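Worksheet for the structure shown next.
Of the protein chains in this complex, all but one are displayed in their positions.
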Amino acid sequence: MNRLAIELPGLSLKNPIIPASGCFGFGKEYAQLYDLSQLGAIMIKATTPETRLGNPTPRVAETPAGMLNAIGLQNPGLKKVMENELTWLEQYEVPIIANVAGYTTEDYVTVAEAISKAPNVHALELNISCPNVKQGGITFGTDPFVAEELTRAVKAVSSVPVYMKLSPNVTDIVEIAKAVEAGGADGITMINTLLGMRLDTKTGRPVIANVTGGLSGPAIKPVALRMVYDVAKHVSIPIIGMGGISTIDDVIDFLSAGASAVAVGTANFVDPFICPTLIEQLPQKLDELGFETVADLVGRSHRL
Amino acid sequence: MNRLAIELPGLSLKNPIIPASGCFGFGKEYAQLYDLSQLGAIMIKATTPETRLGNPTPRVAETPAGMLNAIGLQNPGLKKVMENELTWLEQYEVPIIANVAGYTTEDYVTVAEAISKAPNVHALELNISCPNVKQGGITFGTDPFVAEELTRAVKAVSSVPVYMKLSPNVTDIVEIAKAVEAGGADGITMINTLLGMRLDTKTGRPVIANVTGGLSGPAIKPVALRMVYDVAKHVSIPIIGMGGISTIDDVIDFLSAGASAVAVGTANFVDPFICPTLIEQLPQKLDELGFETVADLVGRSHRL
Amino acid sequence: MIRQQQMQVVQQKVIATNIFELTLTGQLVLDMKQPGQFVHLRVSDQMEPLLRRPISISSIDEATLEFTMIYRADGRGTTLLSEKKPGDQVDVLGPLGNGFPDDKIEAGQKALLVGGGIGVPPLYELSKRLVEKGVQPIHVLGFQSEDVVFYEKQFQELGDTHIVTADGSYGSTGFVTNVLEMLDDDFEVYYSCGPTLMLAALEKMYPEKQGYLSFEQRMGCGIGACFACVCDTTEKIDADYVKVCSDGPVFPSGVVRV
Partner (left out) sequence: MIRQQQMQVVQQKVIATNIFELTLTGQLVLDMKQPGQFVHLRVSDQMEPLLRRPISISSIDEATLEFTMIYRADGRGTTLLSEKKPGDQVDVLGPLGNGFPDDKIEAGQKALLVGGGIGVPPLYELSKRLVEKGVQPIHVLGFQSEDVVFYEKQFQELGDTHIVTADGSYGSTGFVTNVLEMLDDDFEVYYSCGPTLMLAALEKMYPEKQGYLSFEQRMGCGIGACFACVCDTTEKIDADYVKVCSDGPVFPSGVVRV
């Protein structure tokens, strides 16, 4: 038996460690460094119906224990992602979670319907929360009604289970979580980035060309953990947790708070080997804590 | 002429540096370290109608570049604050901003009416956003209608200008800012803490006895700065900015984003002399940046 | 007076598994008046780890302007602290709080000093001062296991010293209370620092004795301003609560609700 295995809708994960969308491209770069088949799954970069060139640069800025980004969903578009990226990824024994983005329900439906047919795409992750894109986007993730309708629309066309990726920039994240559950979501991934800003102190100008950006990294971990904990209390679909994970203790904390698996974003930039390292450290940590399997650990904070 | 001076409703500040509420008690402890008359103003600890003993301990936890707190508004209550604390503070040449908290509109009105009559209280700061207190509190700051009504009620009884302290735990902070402006607020102070959580990795239990706490410190600066920038664009009442300020560059950034003065919270714990240090560093920083006065710098990011 | 000072590392020594003895020097030492006071240390100039760490003063040498702390390198902050080398600077805020009063006992009388693990260090300066005064100290020091026992010799030089380990790997087996049960209670005052459960057990054991107990709480400011470190009180005192950092960390027995 594999102690690290986790079963989720559409996903038989050999371990709960998944690189987060946008922080791992389509895997090619990290494949130079290690064998991608080690990973629990891969969340690929957001895919939109057409090619997108994203925002002007600078697109990233460092902040205390965190970073801002405003990449602007740059991606080659649905067709090229399917033809080049997903096909290339087939050489690895790793389920792909396709991150889907768009500005209208039709965008999401178009991408979801097509990409969910790729043989190695085992689940979709709907990025309804990216704070970087000026039109649309933001509303899907902040209005429970809209979020529910979108879930329903995508569920109707997707060939694989659908995970909704929640935005933390809301008054009540539990309300949104319940809405997507009601809309038929198979799971939730959370959190996306917090909206933030950095100024160049000398000039007074925003460092990020897009003015604001999404805050990620260790700085946001307390917010992410609180949201996962709260949502886990109120929904029964599984959660993939993320936000600031960079150590094995962080992984344990998110699992304890109720996530069934975790995604690692910004930490890949600090330590490109972080995902295999966490996978390697996990069994010993389970031993230390006295848990036989990862599944046993999930949600333990709610059972104390 | 004093280059650092700032005129705000009710407040003639000799400089824009103010210790933040809850991080400076009622000044007595820091008075052992330096002369409080140096400060622009003092935001005293939240005052409620009656004595409050606050939450169980542990009440604080460290997080990456930040901390969580769930003090739970512990304070001696209105009567003792007025008799002991405010009277004691009269020996210093420093305007007091009284932080007012409560669970009902009547609570706020009671404290506001009485405390605004203290001779050294030059303004009120309404803590409508403290995330630590289980009943009430949270709603005042997250619903624009409620926030507006509360502003109006307090304005009706206060003998001094009223500043509303906004919660960052909302989908749209500009909406709340506009509501309190419509309700007659003389100014805005922002931001209070972000709701967060830390787990003890060994046990899986929340470190903070209250389960969740308010996140403060450098980690939240990007979020705070973004909110100040956004609100400054949409309201015409002045803003006192805070959230993670710990260096002179942070002060400049908040002023640039549109704050007319700043409050320093968590940084007092790291460096108890931070407020006088920042005051001392400010003139040289103005020189470096080529600004004659602090007032000239306020909002410069919006004028570029 | 409380001061903030960059103090210089004189020596850093491993004295047991993960237990470090750190000696710093600077003028601030002249303000250290009482055993049982503590300092609040910044372990890094960066923003992470952010908060100061409270560590007890374990011995004071006014002549050389040096003081010593003993701590366990455990979490991020203390691990960073353990990497400091002679010549490095450490940002110290202190001395803080109220320590063990040594005016409650007279020459010729006996004092019982009970320490648990990382609560042992402040008792060392206390014992030195008691001995100087002509008081006879009895030390009962509890540790987890042999590998984390420290300062046995130093305490022995000052008076009777009983070591007890939880796993029995050194000294007697069990808790300090197991040793105490076998000792006479012909002491005047007891002083203790260690886990709260141990302090509670002592209060129960010696309801008639005068005792001084040192408490721990998570801290923010360390100087009394943030209300992070409060403890509930008993009817014995008027106040509804006390703050460990500024009212304590040492309180007379019976004051803090345990």
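Residue numbering begins at 1 within each chain, and the chains themselves are lettered A, B and C in the order written.
As a working rule, a residue touches a chain if its C-beta (ideal position, glycine included) is under 8 Å from a C-beta of that chain, and two chains touch if they have at least 3 such contacts.
Predicted model only: the values in this text are computed from it and were never measured.
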* **Contact list for the unshown chain, restricted to visible chains** => A, B, C
* Asked: Which is it among B:G22, B:P49 or B:P64 that touches the chain not included here?
  -> B:P64
* **Chain not shown: contacting residue from A:E7, A:E62 or A:E90** => A:E62
* Chain not shown, touching residues in subunit C -> 44, 46-49, 80
* To do: Extract the touching residues of subunit A with respect to the undisplayed chain.
  => 22-25, 28-30, 32-33, 45, 51, 53-54, 57-67, 69, 71, 74, 217-218, 246, 266, 268-273
* To do: Could you please point out the subunit B residues that touch the chain left off the display?
  => 64-65, 218
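Just so we're on the same page, only the chains that are shown with their structure count from here on.
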* Asked: So which chain ends up in the middle if you average the CA atoms?
  -> B
* Structure fact -> Comparing A-C with B-C, the one with more C-beta contacts is B-C
* Any idea how many Å lie between the Cα centroids of subunit A and subunit C? -> 47
* Structure fact -> Taking each chain's centre as the mean of its CA atoms, subunit B sits from subunit C at a distance in Å of 36
* Spell out, as numbers or ranges, the residues of subunit A touching 2 or more other chains. => 64-65, 218
* At least two other chains touched by the same residue of subunit C: list those residues. => 47-48
